[in-house]
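And then chain A:
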Amino acid sequence: MSRSAFHVELQELQNAILKMGALVENAIAGAVQALVKQDNRAAQAVINGDDGIDQMQLEIEGRSLRLLALQQPLAKDLRFIGTALKIVTDLERIGDHAVDIARIALRLAGEAYIKPLIDIPRMAELARGMLRDSLTAYVHEDLELAQGLADADHTVDSLYHQVFRELLVFMMEDPRTIRQATHLLFVAQHLERVADHATNLGEWLIYMVTGQRKDLNA
Partner candidate 1 sequence: MNSRRQESLARVALGSAACLTVAVMLAITGQVLASGLSHVSPAFLLEAPRSMGREGGILPTIISTAYLTTVALAVASPLSIGAAVYLAEYARRGRLVQGIRFATESLAGVPSIIFGLFGFSVFVLKLGMGWSVLSGGLTLALMILPTMVRATEEALQSVPARYREGSLALGASRWQTVTRVVLPSALPGIATGVILSVGRAVGETAAVLLTAGSALGVPQSLGDPARSMAVHLYILASEGISMDRAYATGSVLVILVVLVNAATNYLGRRRVPGRRKHAWSRPSSSA
Partner candidate 2 sequence: MVQTIKFSIDGLSVAYHDFWALSEVSLEIPAHRVTALIGPSGCGKSTFLKTLNRMNDLVDGAKVKGAVLLDGQDIYGREVDVARLRKRVGMVFQRPNPFPMSVYDNVAYGPRVHGTRGRATLDALVERSLRSAALWDEVKDRLGRPALDLSGGQQQRLVIARLLAVEPEVLLMDEPASSLDPISTAKLEELIHRLKQQYTVVIVTHNLQQAARISDYTAFFLGGRLIELDGTAKLFTTPVDKRTEDYITGRFG
């Protein structure tokens, strides 16, 4: 493979990552939507879609390893491929969280919610935004945008604690709500983890561009 063909391959690798990111983002959106609307078919679709996401991860990993072996990349190219390998891991985990949310949606289907879901969709919206931003930052190598993820993560964490307290109150006042409240708590936790994974993406982008490892979750 000539050097320019190699650069084309790098571009294609990036495209694959963006495609996987889009799939994952839709999965989160779909799962939370299914939960709110109590739509079983939508939830099932998200669960089925996870295979596709896992496939993409394997494909991207395979391509990356092949490029490492055949091209022995150095400097930026090396960091690019290293970052790719780390990013797909985080994306795949986000996909798994989406599946878990969808399963909870199936479990809670047909029940009346103890309270209208407001904060949870808000968390989902923020997490999705973070994921979108991290991928945008990745494509444009936008360090500022990546930095901004740290603040967004704090916001999501605060929201999570809020949801936690609220549900706790519900459970203490009425033990019959414990089952549902616990499931909803898990949903919030999944979304909080999604935000963390998106922040990781930002950290890897910073490494790819500058060569420095920085902790944004702190």
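Throughout what follows, a residue touches a chain if its C-beta (ideal position, glycine included) is under 8 Å from a C-beta of that chain, and two chains touch if they have at least 3 such contacts; residues count from 1.
How were these candidates chosen? In short, all candidates are chains of the complex that A comes from, given by their letters.
The shown structure was predicted, so the numbers you read here are calculated from the model rather than taken from an experiment.
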Touching candidate for chain A, same complex, options 1 or 2: 2
Residues on chain A engaged by candidate 2 in the complex (per definition of touch): 3, 6, 72-79, 210-211
